[in-house]
Each structure stands twice: as structure tokens, then as C-alpha cells.
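Heads up, one of the protein chains got dropped from this complex, but the rest are sitting where they should.
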């Protein structure tokens, strides 16, 4: 009963098969392996972007920080949701990679609104040498609270950015979960909605450790490669990254695992709802923020369920409501979910 | 006939078995997986260092840059061989991670000498606010030219560092190859010789992508973890790093693969010597710098041999001598070496 | 009628006399001039801190950024008011000097409250490797909105910092104005209230360009000097900085000019109040945030008055209320203020 995160489970067999297949003989290092060509072609197909430049790194934080750095000067501000992963969970990696740029939090407890984003940008006073200058906008899709921006919401945000000539990054650690939730294309959710660069996550959705950075503007390619190497993120045996991503793209596996993860979460949410639990955010993908009695948390805990409490300790009044974050990956079985729900 | 590097071949089956075994169920992320405990115990056993702190990263450059950053202030100079990997092949990663510290090259075409190191340190004028202050010394073992420091040579260098109260880092991307060449213990080649922190390489010697950073001074542990996260090098599915290193340490596999690689190189060097080739550096581990006629290079090239020329282009006078770097990993077969030598 | 800032007027004659006196012969460079000894003694006397370490720089941003950098690791967050100078007016200098640390804004439109500060610190989750770790707290006295923290308010904030083992910096670009307003000692407003390091401003209050950084913990002295040199802020002809600060400390000139500036502002505020203007913040030192009819702004503008509008353009409905920031330095004459008020 592991619902702590989607970053702890197994990689999909189709991914591991490609890894094992890559483990034969010698292949050119540093991204010059033939499988990287397959990855490049695959990403361009998925994103309907024949000129896109594609690079692989091994962590989501690396994908975000390196992508943002390519669009940010050290004297600029990066605009993000106040609860964005880049702000709360990356230990200053974005600032580090962007040369000591500033993260500016747009006030919100989940998604940014276009008005709040606009207010944050205009407060930065472009052209005033004393102020951090406005820099890239980064949007998280699926958000850290499990919400999915509709295409309209996405476009409303990128429109604000574009009105100020600012580039847009999409933190897509759970890109596939969002795409599956919206039932749209990858192109719809990226360049067709005004996104310039995407962190396209693999790790949380069926891979061991691989994320693709997809630039729709190919002019950033060489700078990215230098930044990646300088950040110590260029793998010599890159073929193992390529293999994972190749397996992940093959037959659109990424969508299948995302759908499975979303379905698992929907099934779990349905059960929780039936049991009378209330939701902090309406679950839209594979993350659930839910509140129920501490006594049930205690029972689940005693039964070995693993997940994170959100607003209170395990110890306390049994009848008190305590929130939890529950995340489903593709590999969770219905049996595990049923076992979890059985404690309600 | 792949002799371009030891960073392009397969991982050892014993390593991959552990990876596949890790690919089951959910395990705590970010280094809290149980296998990391096995790795920690294994490294402490190998290095005879029960208090050592051990962390895993996925590239050698990350291991070097993060380890050095823990021992370097931004206003200091890091002392290294003029041909060190940190100086020539890491695209300013050490400077980046050490907060814009300076690399100071000790003049040499291979190993540093104690006198040259001492001269470089004293030239930095500790206590003069205008000068970069002396910082850590980093030694590469095996060197970038395939040489191995004897324990006496190592100790003579660390003695200079210690006389100036400077910490010592060992870039051991090929640590095991050096240990095998010297026939000493890992402790002999590290803390018993005055080394404070080691980059213990796995990638080049039988793994996919994993290096251990071993601190003999455990007080650096928390700082390293923050720097690793901030550098975007903390894996969520860390279990796949642990699994590789666990397999690599199991039954001292690292020594066996290193011995195999060294033996392969010795066999190749013997054949080259017999064919009249001359050596730029006496081969001591698994790297060979050798000079022979361009006509032979051309034949090898036409036959599909892959390796790097060192001091001239492939095109030119056939009788002219041109140098090459030839690297053997553990997986090269005698048949491949014989096929290579057959062109002489 | 210059009320735009206190950063544009003349230096006090007593300061300039010392500068001219220093312009004779040769004196040791880089802070080794004899006048720096006078400065050090003077600051220690003023702050009743015989062990304090004192350094001079030429801008307030340098004082703040260098002082904070001595108390901040790159993976930490600096806590400040959302309208602090370090956040809004220093173009990422604090982030730059602190190695890409993060500024965390405590929500407020002027002073931080202890509760809001505490909430911001605890949100950073010390010990969680994914989060920026809590770092120094910086308090601005006089605030950017012209308010002065009482000693009780100051101590309530530093108590929160100390409860979390965090160091405290005081941005005292207008330290003397605050001291004059409170009628307390410099010691009361610094180390006796839990402050570890002060930026003690001279530029805005009678000097050309000099600020003292005062460390009550002398262990930071050498690091500061290296950071200052590395930041290119160490003057060779340092005697001109020493001379300014020596003149500023002599006979407590800094307090006299501050009292004069505060009196000027009080006189101006009285006149504005009498004319029916309303205040955004109650003026407590030498800055006034005041709202009156656009028609009067237009008249003042036409008459050559120089100051900054705060919440609207000069053009618009004449009867509409528009806010302005008015700052008085020590050199503004009563005649100038009367001339200004004559337009109401």
C-alpha cells in the first residue's frame, strides 16, 4: 500500500527491456548513441514538432533548472506558483543554475491566475535597473496539488507571458498524466498553447530516471548542451538514458502508464468519496489531497500503508480530521487500493 | 574494436542483475532505500573506514565537482594537474559547483610533482586578500595519461597539501584500475595516504552510471546532501543507483573488472610493443598512449576500429608517426584485441 | 524642492573637510590607512562594542549583500519583508553575493510581524534536503515605507530568529534616522536587540558614498574581507572612505544630520496634514507617503518640485487623490519646504 509518491515504484517492463538490450557492446558516449536518434524522432512525432531539439537528463530538477537557465539572465526573476516544485522542493537548484536569478512567487495555493501573474510581472518594473527584470514564466502541469490546467487556462497564462515578451517553461514531471487527463495532444498542451520549452517527465511514470527537455526553439540547443555538461548532467553511457526514453515513447507507453495511474487514482478517490472523505483539491490526475479522521490514518499506518500526512501529526484526537496526500503510480494494483480502502 | 574509452561499453551482468532485482515494488526514495545501507556497509568495508560517509551520484563530473565544493570556498584556488579531468574535460563544472573558485594548474604533462605543487601553493600567498586563497588539492588516480601514482608519490603530494593545511581529493574515476595496478588496499590508496575524500568510480568499470563519493571526515555529510540536491543530482528512484553500486561491490567485483581491464591493456600494449610502436607514457593501467605509422591508423580506421588520435589527423603522410589513445574496458575480448593487432 | 530621495544631496561640510585633509601625501592602501583606525574606534564607541569588526564599502547594496553573504549558505533562504530593499531594489545582488541563495518574502506591506516571520521560517522545513534551508533574517530600519521598528518590535523579530538559531542582519541605510526617531542608543538598536551585523549607512545622511558593515561577532572579519575584495569593493585609496566615515562619526555628526532630516520631514508632514493630505504610513523618520489631489501634484510639478508619485500617473482627473513619496535629507531648507507647501 505505497501511496507516498509516484517516484518510488518499478520501471515498466517495456522500459527495462530496452535498457537490457542496450547493455550489449560499445556505443558512442555522450548522447551520440543511435538510440538517441530514435528518441529524438519519437519526441518530435509525439509533439508534432519536427524542429524540436531534445535532450535527456536523469532528474526532474535538472530538467527544470537547466531549461529555465537557458531562458533566464542572472538579473531576472522567474515567475512561478507559490507552491511550485521549483520553489519548494529543489533546494535552490533553479537559482543555482540560473546564475543567482530570483524566483518570484505568484500568490496562490495551487494554480496561478492570469491576473496574479500579470500583477507579479508588472510589479517587477522592466527597465528599472534596480529591480530584478522580468524573466521566464514556469507553469507546472499536473500541479503540485494534483490539478490540471485546462488548455484555456494554460493559454490564458502564456498569453500574459507573451504580452510581456517572456518565455514559458512547462514543468511536466507529470506531463503524461495531464495529457491523459485532458485527452489532448502533447502539441496542444505545449507549443500550440504558447509553451517554449517542456520538461517531459519519465521517472514518475514508468522509467528509472530520465526526463526529456524539449525545446521548440532549436536555437537553444548548443547552450543547453554546454549547461548540461557544466552541471555534470551529461552521461557518458548515455545509451541507458536513451534506452529508457525509447521504451517510454514506444507505442506511446507514456500515455498508457499515465492513464493507468490516473485510473488508479480515480478508483481510489471514488472509494474515499464513498467513505465520506473530503478533498482539498478536486483530484484530476494521479494525486489526491484528502481529509479523513485520524483514527483511520492510524489504522492505515498500523497496517503498513505508506503516504504523507498533509496538515497534522499522526498522534492526536482520533476523531479529528487530518489531510493526506495520496499518489498513485501506474504500478499500483487494484488489490492494493482495495486493501487501503478496506480500512475506512 | 572499440578502444575509444571505457565509458561506452556494457555494464557487468552482476550489476544488471541487481538493477533488475530492484525493479520490483516500491522503495523509499532519495537514498533511503535499504540497498543504500548495503552500499554504505560495503564501501566502509572496502575502505576499512567504519565512519566514512558515502553518497552516490550518476556522473564522475558530479562526484568531483560536489566533493571539491565541500572543501572549497569561492575565494580559493583548487590545485590540480594541468591535464586533469577537472581542468580539461568538465566544462567549468568544478568552478560552477565551487561558487566561482579558481582552478590553478600545476604545470606538468601528467602527474604533479611535490615541488611543483608546493610552488603553486606558495605562489597563492595565503593571507593576502588580493590573491585567491589556497584551497583543496585534487589528484587523479589513474591519471588522464594512464599513469598510476605509487603510494609514495601519493603521500609525497598529500604531505605538501597537509603542510599547508589543505584538504585532498582523489579523482578516482578509475580508482579500481589503480588499486589493481598497485596491488594495494583501497585504504592504502586513500585515507592511509592522506586523502580526505574520494570519487570512487563505477561507470567506467562495469556499471551503467554510478559513482560513490566517500568522505573520511563525516562532518561533511549534510553539506554534501544539500549540495547534491541543489545540483539536481539527488535521484528520486535512488534504488537504481544503489543497486548498481551494490552489485559492483559484491564479492569485490570492482577489483575483478579492473584487473580484467588492466590485463586487456597489458596484452594490447605487449602486442603494440612487439610491433614496434612507441609509448608516450608507460602504460600502467587500462589506458595506452602510443605512436605508430599513419598508414596503420588508416588501416585500422578502414577496418572499423574506434579510438582517438592524439596528435595529428588521419589524413597525411602514411609513414609519419601519429599518436593515439587506446583504452580497454573489462568487456573487451582477446579476439577484439587480436583483430586490432592484426593490422600491424 | 528636491524630495525624491535622500541619496542625491550634498555631503556635509565636516565630511568634505576630512576628505580634503586626506588628499595629502601617500597613505597605505586597502584599509590600512591610519584614519581607518579612527573609524574603527569611533564605531566601537558609538555601538558600545569594543570587539566589533568594522569595514567600509561604498554602496548600501554592497553592505547588505556582503553582510548577508557572510551569514548565508547557497542552499539557504534569507527572510525579509516583501517590500525590503534587498528584495525590490537590488537587482538580485543579495542572491548574487550569497551564491544563489533564495530570498523569501514575509508577506507584509511594511514591517514583518513576528508571527508571519515564524510562519515563513517553519514553512522552509529545516532538515528536509529538498527545501531551501532557513538562513538569516534581515530587518530594515527605517523601513522602506518610512516606519521605525520600536525596540520591542525589533526584539520580537530577533527572538523568532534566535528561536530558530538564525542570524539577524539590520539594513540600516537610514540607521541614524531610526536611532534619532527612537531616541535610543546604537547599541540598543543593534546587538542589545539581538542583531548580529549592521549595515550602518552614511551615504543618505551626509556622506558622498560610504557605509560601514559592523560585525558584533568578530569571527566573520576575514571572510568579509575576502568577499569584499572578490566583489571588487575593496578601495585601493581607501583613505577617502575612511575620511568620510571619520567625519561622519566625529562629534556624532550622524545623529545631528539624522535629527535634522527627521525634523525637516516632521515639519513637512505637519504642513501636509494641515493642508488636509492623508498618509499611507504614519511618518516616523524622514520619509513621507502621502496622498493629495492630482491638481496639486501638477502645480508642484510645474513649479519644479522633484519627487516620486506612488500610485498613479501625473496625468488624469485633477480632483483624484494620488499618492507620493517625499523624502527629506538633512540639507533641505525650511524655505524649500515652505515653498513646497505653498502650493497646497
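By written order: A, B and C. Residues from 1 in each chain.
In this section, a residue touches a chain if its C-beta (ideal position, glycine included) is under 8 Å from a C-beta of that chain, and two chains touch if they have at least 3 such contacts.
Since the structure is predicted, the reported quantities are computational estimates derived from the model, not experimental observations.
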| item | value |
| --- | --- |
| Chain not shown: contacting residue from B:2, B:30, B:75 or B:175 | B:75 |
| Absent-chain contact - pick from B:132, B:213, B:290 or B:305 | B:132 |
| Residue in contact with the excluded chain [from B:26, B:40 or B:102] | B:102 |
| Contact residue for the chain not shown (choose from C:35, C:78, C:91 or C:131) | C:91 |
| In subunit B, positions touching the absent partner | 74-77, 88-92, 95-96, 98-103, 105, 129-133 |
| Subunit C, residues in touch with the chain not shown (by the definition above) | 2, 4-5, 7-11, 16, 19-20, 23-29, 57-62, 65-66, 90-93, 96-97, 203-204, 208-209, 226, 229-237, 239-240, 306, 331 |
| Positions on subunit A contacted by the hidden chain, ascending | 30, 73-75, 99, 129-130, 133, 225-227, 229-230, 234 |
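FYI, only the chains that are shown with their structure count from here on.
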| item | value |
| --- | --- |
| Intercentroid distance (Cα basis), subunit C paired with subunit A, Å | 41 |
| Whole-Å gap separating subunit A and subunit B, where each centre is the average of the chain's CA atoms | 34 |
| Euclidean distance of C-alpha centroids - subunit B vs subunit C, Å | 51 |
| For subunit A, residues that touch 2 or more chains besides their own | 90-92, 96 |
